[in-house]
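Beneath this line is the structure, given in structure tokens, with notes to follow.
The complex is shown incomplete by one protein chain, all other protein chains being positioned as in the whole.
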Amino acid sequence: MSRVTVSRKAHFNAAHRLYRKDWSDEKNDLVFGKCNNPSFHGHNYDLIVSVTGIIDQETGFVIDMKVLKELIKDKIEDAFDHKNLNLDVPEFKDLNPTVENIAVVIYNKLRPMLDEKFDIEITLYETARNYVTYSANNL
Amino acid sequence: MSRVTVSRKAHFNAAHRLYRKDWSDEKNDLVFGKCNNPSFHGHNYDLIVSVTGIIDQETGFVIDMKVLKELIKDKIEDAFDHKNLNLDVPEFKDLNPTVENIAVVIYNKLRPMLDEKFDIEITLYETARNYVTYSANNL
Amino acid sequence: MSRVTVSRKAHFNAAHRLYRKDWSDEKNDLVFGKCNNPSFHGHNYDLIVSVTGIIDQETGFVIDMKVLKELIKDKIEDAFDHKNLNLDVPEFKDLNPTVENIAVVIYNKLRPMLDEKFDIEITLYETARNYVTYSANNL
Amino acid sequence: MSRVTVSRKAHFNAAHRLYRKDWSDEKNDLVFGKCNNPSFHGHNYDLIVSVTGIIDQETGFVIDMKVLKELIKDKIEDAFDHKNLNLDVPEFKDLNPTVENIAVVIYNKLRPMLDEKFDIEITLYETARNYVTYSANNL
Amino acid sequence: MSRVTVSRKAHFNAAHRLYRKDWSDEKNDLVFGKCNNPSFHGHNYDLIVSVTGIIDQETGFVIDMKVLKELIKDKIEDAFDHKNLNLDVPEFKDLNPTVENIAVVIYNKLRPMLDEKFDIEITLYETARNYVTYSANNL
Partner (left out) sequence: MSRVTVSRKAHFNAAHRLYRKDWSDEKNDLVFGKCNNPSFHGHNYDLIVSVTGIIDQETGFVIDMKVLKELIKDKIEDAFDHKNLNLDVPEFKDLNPTVENIAVVIYNKLRPMLDEKFDIEITLYETARNYVTYSANNL
């Protein structure tokens, strides 16, 4: 039986700064440029969570979108929205909040909450021009 | 020789209701919530049909977009647009018109009309926030 | 002192049918075409509510967006979302739910809830290609 | 002779916090909610600058879009992009950076740079759902 | 009685070149830059035609969108789509096809086809970042 991918969009607005504590200011500036502003800058992040599985023949759903929507709200939006990723979100205490790393953190927070029978993929837009896609299965 | 995927967008506006005739009203309400409104609600569905194949060296086309556009119009838009999916579309007489099931029905209507050399994928947006992707090859 | 317009987007998904009870089927078909399908069809309506006023020097707000968001939810989204406009919404019992008339109904529901010092404008998208704008001041 | 409005889009990514230094934490929380996070949050701001005037019969332009694009870059993008509005931008040292106030500041920075024969309007999106429009002529 | 504005989107894809026959190559390059490429370049133009009037109490329409859609197709899309504006469209034989001038030409072609009781406004996107708005009433 073939599988269907169900995708749900969400969003959060956050401040961040790209830098490494163990690098000099000069090296941080060289590598991260204006993203290294010590006063922070910010983004409207647009998030897509994609869940792939077989259609339940009872309901016609792969997964109940209402459940997926609430899960994203509880685990991601409530944790990241209107926050400073570097200062307020524990996962980035020692991890540079690049859009790549944020996508992996989101994946790792959601993966254990969803049945193992599903494949999960995260797409995260940092701006309308920059985005990343991540799935642990993408070897 | 590598392959290219060609995608064409279309749209249709339709009413629907999520429910099972063989369930009680209480169970339908529990599972489908406000999507079970007996008076129906509706959506602007945005459809993307993706066709993957080798570029024809004569024309530079994988498939003629004008042909694909007309096929989508004849088989999908004319059948679904300004319709009530539950009442007017035979495929949903005994099939719950979830966005997952609509995508599979669209795939099954288009697949026999397109050369076997092509792979086909259907992406269907029910709202700007909810969408599904389906291909029979996605095992 | 100059004025600023603050706009908030919202959305609702609804079924409807364009027709007049006092017309024959033939006349309804002639005037409303496929929008007159007796089984209904539907749309994702995108709504923009624009409020024009002076910036409050205390808060820097024309109007608190959280208050405006909640007002739209209470008065419009909860009343229209996942509804059949013809059957479930009292305002359209004897009023044809064209996008023009829906916009005027929304204006008339919100206008008394907002301070008289504000000007109000309603923009309503029925599809990505069709939309209307209404303000009672537009003589 | 009739007039034409020419609009140019731009964008900048910035951190900010809504609060008043002269208010208690409790009052700031009550009025500004999660926008008052002391660690800041941020947005991708989308800016539209609209210039209204008569078409120059020599060039067919109201204003040269390249000139307008460069002006927005020099005066707004370079000043606001990847900045903390509260900490890095002098205009908000004692002015709460609500989207209303940011739009007025942008207007006041651009107005003197553009010929008096033009009318100017600023549209500023803080998110895809919240935006403001400002023109000093809007009495 | 208040008035409602009804807007309809359309699009056409065309080539053009910005230049004046009566100017030297140097002056054309200086003023129009890369838009003066003698081989032409092109755009996907997105057009919005807005019609303002009173809601007809019989139909609930300001104007029948089907009629407006067909009018735009006949007068604008069929005349401009897949054309070279400089070479194929008579209105630009001696008129520089800037986005400002194209908008005025569209207005002048549609205005006589629509009842005098309506006000008409043209919005024309040359790119996602550049657009113009024109109405003969905008003095």
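Think of it as A, B, C, D and E in the order they're written, each chain with its own count starting at 1.
Heads up, the rule we're going with is that a residue touches a chain if its C-beta (ideal position, glycine included) is under 8 Å from a C-beta of that chain, and two chains touch if they have at least 3 such contacts.
Values in this document were obtained by computation on a predicted structure and should not be read as measured data.
Which shown chains does the hidden chain touch?
Hidden chain contacts in the full assembly come out as A, B, E.
Would you indicate which residue among B:N37, B:T52 or B:T133 is in contact with the undisplayed chain?
Result: among the candidates, B:T52 touches the missing chain.
Determine and list the chain E residues touching the chain excluded from the picture.
Against the left-out chain, chain E lists 11, 13-16, 34-35, 37, 39-44, 81-84, 87-88, 127-128.
On chain A, what residues meet the omitted chain?
18, 20, 31, 33, 95-101, 103-104, 128-139
In the full complex, which bits of chain B touch the chain not displayed? Write them out.
2-10, 50, 52, 55, 58-62, 64-66
Throughout what follows, only the chains that are shown with their structure count from here on.
By that same contact rule, can you tell me which chains touch chain D and chain E alike?
C
Using residue numbers, check each pair in C-E, B-C or A-D against D-E and return the one sharing over half of the contact pairs.
Copy of the D-E interface among the listed pairs: C-E.
Any idea whether A-B or A-D has more C-beta pairs in contact?
A-D
Count the residue numbers both chain B and chain C use at their shared interface, divide by all numbers used there, and answer same if that is over half, different if under half.
Same: when the shared numbers are divided by all numbers used, the fraction is over half.
Whose C-alpha centre lies nearest the centre of all protein C-alpha atoms?
C
Roughly how far is chain B from chain D, going centre to centre by Cα mean, in whole Å?
Each chain reduced to its C-alpha mean, chain B and chain D end up 42 Å apart.
Using CA atom averages as chain centres, what separation in Å is found between chain A and chain C?
Going by mean C-alpha positions, chain A sits 34 Å from chain C.
Just give me the whole-number Å value for how far the CA centre of chain C lies from that of chain D.
For chain C versus chain D, the centre distance works out to 28 Å.
Mark out which residues of chain E touch at least two other chains, giving numbers and ranges.
Residues: none.
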